[in-house]
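Omission of a single protein chain aside, the complex is shown with its protein chains in their original locations.
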Amino acid sequence: MMAEIRKAKGIMDWLDQRLATETLTKVLMTEYWIPKNINFLWAMGVILTTMFGILFISGLFLLMYYKPDTKLAFDSVNYTIMQEVYYGWLWRHMHAVAASVVFLVIYIHMFVAIYYGSYKKGREMIWISGMLLFVLFSAAGFSGYMLPWGQMSYWAAQVITNLFGAIPFIGPDLVVWIRGNFFVSDPTLTRFFMLHVLLFPIIIIAAIVFHFYSLRIPHVNNQEGEHFDFDEEAEKYKAGKKKESKVIPFWPVFLSKDLFVVGVFLIFYFYLVGFNYEFAMDPINFEPANYMKTPTHIYPEWYFLWSYEVLRGFFFPIAGLKPFTLGLLGFAIANIVFFILPWLDRSPVVAPAHKRGAFNIWFWLMLIDMIGLAVYGKVPPNGVYVLGGTDITPWFGFTFTVGFFILLFIALPMITIRERKRAGGAK
Amino acid sequence: MRELKILGVLVVFTLLVYYGVEPYAHSKMHHHVEPANFQFNDLKAIDYKGDPAKGKQLIVNAGCTGCHGIKVAKIPAPMPADAAAASFGVAPPDLSNVGYLYDAKFLKHFILNPAHTFLNAKKFNAKKPFPMPGFYGVGGDKNKEVSDIVAYLKSIAPKEMEAKETFIAACGRCHGVKYDKVTQLGEMPKFKSDTEKLAYELKVSKYKEHLLKYLAATPPDLSIIVRAKSKEHLETFIDNPQKLLKGTSMPRVGLTKESTEKVISYLESVGDSKKVERESLIPKIIGFLIIFTLFAYLWKSKLWREVH
Partner (left out) sequence: MAIEKSRRDFLGLAFGSVAAVGGVLALGAMKATWDPLPSVMAAGFTTVDLSTIKPGEFRKVVWRGKPIFILRKDKTKFKKCDNRDTKLSEKDFLVVIGLCTHLGCIPEWLPDQNKFYCACHGGEYDACAVNTFGPPPRPLDIPPYKITGTKMVLGELGSKCKALIAKNPTNKAS
C-alpha cells in the first residue's frame, strides 16, 4: 500500500513520512536494548569503530599527496607529507599509530569475548564476522605497510609473498602472479595500493555492517552470561522502571559510557601520536627500499609477531616433516584456528571465565602463551640465550608454539567436555 | 572498584607486551657499544704548541695547496670539484674551516697518516693508494711541523659556524641531502632552464660514479636519517663508524663534539622539521580531549544515575 502523505507537522515529521526515520531511530538507537550489567570492556567495539574512522579520514588526506610509484612513494611520504603538507605529519602519525593500536584493541575485544563466552550459544556469527574483520584488518595493515616503500615495507612484502611459493605445483608461478614480476617491484606496489585504498576498505565497511547486524537477534552478552527476556525487560524500561530493568537503550545510555571511554582512550592515543610512536613507525622503514640489501633484522609489526613465531618456531623435523613445512602448516592453522573456537569449546556454559574453574586457568595460560609467542617472534632466533656453550634460544619460541596448539586443540576441548558433562547434557 | 581492577589488568598485560616487543627485544638485537667520547683515544697526544706563521709557510712548501684551496687565504682550489673527483674519487676539501670543525690532535695525526687516522686504511694499497699522500714534511721534526700547520689552520678558522655550513663542509662531499636541495657539489643553484638543470644533474651523477668507485659503496642521502637512526647512534657513528658498521668505507672524519652536535641539529632540521610544531600541538589536542572526557563523564554519570 502506498504511503499516506499528509501535511507535515515539522521537518522531522516530513522526513518520517518519507523515510520512516522515527522507526529507524527506535530500531537502531533509542529502543535497541543492551544489557545493563556490563563494564567498560563493552566499549571496545565503539573504540574500534572510532579507530576505523580515524584510519579512513587520515587515509583520505594521505591519499591526496601519496604517489604509488617505487621512484616517488618514499619521498611523497617522508618529504611532501611529513615536511611540507600542512598537518601532513599529523595525519601520517595518526594513521600509523592508529593502524598499530587498532590491533591492541582488536585483541582486547577478542579476549573479552573469549573470557565471557560471547562466541557461542547463538553468537557464533558475531564471532565469525569479527574474526573475518580481524583477517581483513590484517590484510589492510599488511598492504598499507608496503606503501611508504621503506626497507621494512619491501622486505616484509618479499618474505610474505615468498611464502606462497611453498604451495605444491602452482607455488612459484603463484608468487610471480601475486607480485606481477619475479621480485617485489612497482607492479607489486601499485596493486597493493589498490587493495589498501579501495577494495579492503569497502569489504571492511560491509563486514562491519554485517557484524553489527549479527548482534541484533542473539543480543549483546552481559558480565554474568545471564540469559533473560529482552522484550520483557524492554517493557519495564519503557514503562519508566529504569532501575529495575536489566536493559538500557543503545542511545543515549550505552553510548554515553562508550563516549567517555573513547575520550580516555584518545588521550592515550594522542600521547602516542606525539611522543611515543616508534613502535608504530619503525626507524628501519625510514631507509628507502633497497632490494639488494637485506636489513640486519627483519620483523613484522607487533600484532603479527605471535603467528610469525609459529611460522619460525619449529627448528627440527618432527614425524618426518621438515621444520619449514611444520612452520608453514602451523602458521596456516594458527591464522584460522580462532574461527572454529565456538566448536573447539565443547560446553554450552556462557559465564565469565572466573566462574568456570579450569577454563579460567586455560584463559590466562592462553594469554601468556600468545604474549610469549609475540615477544619471541621479535627476539632474534639464535645466539641470545646461551647456556654453557649451547644455544638454547630457539627452544623458547618452540615451547610457546607447541603450547599454543596444545592449549587450543587438546586442553580446550578436554576442559569444556568435562564442563559440559558437569552442566548435565548436550549443547 | 571492579572496573579499575579490570583496567589494571589491561594495563599490566599491555605494558608486558610493549616491554617484551620493544625495549627487551631491541636490546637483544643490538650489542651494547660504548658511546662516543670525542677523545680519539687510539691517537697519541702530539704536544707541540705550533707556530701559525711557520704553519702558513709549511702549508705551501709541504705541497698541501697542490690539491687543497684555502678561500680565506685567497688560495683557490687547483681543480673544480667534479674534475677532482674524477682524478681522486672525491674532491679535496677547502681548508678554511677545518681548524673549527675538527679535533686538533686528530688533524695532526691525519696529516701525518691520512688513511690510518680515517680508519679505512685496509681499503687502500699500492695499486689503489689513498688519494691524500702521507706527510713527507720539509726535513724537520714531522710532529712539530704538523703542529705548526694545525696551529695555522686554527688561526684562520671561523670562531662559529652555522649548522648547515658545518654539515656541508664536514659531510657534504660524500652525502647529499635532497630534501634541502644539497648535493655533493653544494647547494643546488636556481636553474634558468630544463637544460641547465639536466646539465647540473649530469655533473652530480658523474661525481657520484667516481665516489662509488672510490668507496665501493654509495654514501646514502641523509635527508631523513634522523628518523632512521637515534641521536646516540649518529653521534657514536660519526665519532667512529667502524664501531657500528665494521668494514665500512666511511672514514672517521675527526669532528669535535661541537661540530657533531651542529651536524646532527642540521639533519634534524631537515628530517624532522615539524618536531617543534608536533610537540606544541599534541599537548593542546590532549588538553582538549581532557575537557571532552570530563564532559563525557558528567553526561554519562547523569544518564546512568537514572538506571542504577
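The chains carry the letters A and B, assigned in the order they are written, with residues numbered from 1 in each.
Here is the rule we go by: contacts are C-beta pairs under 8 Å (C-beta built on N, C-alpha and C of every residue); 3 or more make two chains touch, one makes a residue touch a chain.
All figures in this text were calculated on a predicted structure; none of them were measured in a lab.
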| item | value |
| --- | --- |
| Contacts of the hidden chain among displayed chains | A |
| Among A:93, A:312 or A:378, residue touching the chain not depicted | A:312 |
| Given A:180, A:201 or A:252, the one touching the chain that is not displayed | A:180 |
| Option from A:65, A:210 or A:324 whose C-beta touches the chain left out | A:324 |
| Listed residues A:46, A:159 or A:267, member touching the removed chain | A:159 |
| Residue numbers in chain A that touch the chain omitted from display | 155, 158-159, 162-163, 165, 172, 176-185, 187, 191, 291-294, 296-298, 312, 315, 322-325, 327, 380-383 |
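As a working rule, only the chains that are shown with their structure count from here on.
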| item | value |
| --- | --- |
| Residue numbers on chain B that touch chain A, as the complex places them | 2-3, 6-7, 10, 13-14, 16-18, 20-22, 24-25, 28-29, 178-179, 220, 223-225, 227-230, 270, 273-274, 277-279, 281-283, 285-286, 289-290, 292-293, 296-297, 299-300, 303-304, 306-308 |
| In the complex with chain B, residue positions of chain A that touch it | 36, 39-41, 75, 78-79, 82-83, 89-90, 93, 104, 108, 242-243, 245, 248, 252-253, 256-257, 259-260, 262-264, 266-267, 270-271, 273-275, 278-279, 281, 283-284, 286-287, 296-297, 302, 305, 367, 371, 374-375, 378-380, 384 |
